[in-house]
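Of the protein chains in this complex, all but one are displayed in their positions.
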Amino acid sequence: MSTPSPTEVTLVRIYLTETEKNLAHLLKYLHEDSQLRGVTVLRGISGFGKSGKLHTTHLLDLSFDLPVIVEFFDTPDKISYILTQINQFVAPDHIVHWTAYLSE
Amino acid sequence: MSTPSPTEVTLVRIYLTETEKNLAHLLKYLHEDSQLRGVTVLRGISGFGKSGKLHTTHLLDLSFDLPVIVEFFDTPDKISYILTQINQFVAPDHIVHWTAYLSE
Partner (left out) sequence: MSTPSPTEVTLVRIYLTETEKNLAHLLKYLHEDSQLRGVTVLRGISGFGKSGKLHTTHLLDLSFDLPVIVEFFDTPDKISYILTQINQFVAPDHIVHWTAYLSE
């Protein structure tokens, strides 16, 4: 049967930068509407995107527009629905996902 | 034969917050007893868990109880054993793992 095992989850990572307008929109959606069990936001110390422009930081994290990764996981069905919602305001090539397993 | 390829590893990510008591326990176990080849601890700048309560930071990382991710990888057999140990003091739905490959 094709029902996923109860311990299978889909893990999602979304790559943005601090000043992108859709970051606030994304976090609001995830926190208020997504019903996710948890979300973690990570800030990189350096990075570059399609423009080739470096976004970097030095001591004390005072730079601006650093890379931000938004990460979460949940059941495959719930994530599939959430991705259709997020695709409406985040470029699809900034979103990756894969299958992982809970330690149960 | 079911022996994994020598380059196959299991990658683990454990999601906690800075003030959870089991974080110190987990790091002590990983550092002193697990025989792992390496562990990385990452701190998020924002996040929320089941409670829906936001854990967030602003400039200079002065906030408290931020999300923390503990990440490590090793052979599937070693990770399988380590997860049985960690499951005794970390909630299983805070631990995800998947198969990855070394670049050999």
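Brief remarks follow.
So that you can tell them apart, the chains are marked A and B in the order they are listed, and the count of residues begins at 1 in each.
Going forward, a contact is a pair of C-beta atoms (placed from the backbone, for glycine too) under 8 Å apart; a residue touches a chain by one contact, two chains touch by 3 or more.
All of these numbers come straight from a predicted model, not from anything done at the bench.
Interface with the hidden chain, as seen from chain A, comprises residues 12, 15, 42, 44-50, 52, 54, 59-61, 67, 69, 83, 86-87, 92-93, 95-98. Where chain B meets the omitted chain, the residues involved are 9, 11, 27, 31, 37-43, 60-62, 68, 73, 98-104.
As a working rule, only the chains that are shown with their structure count from here on.
If you average the CA atoms of chain A and of chain B, the two centres end up 18 Å from each other.
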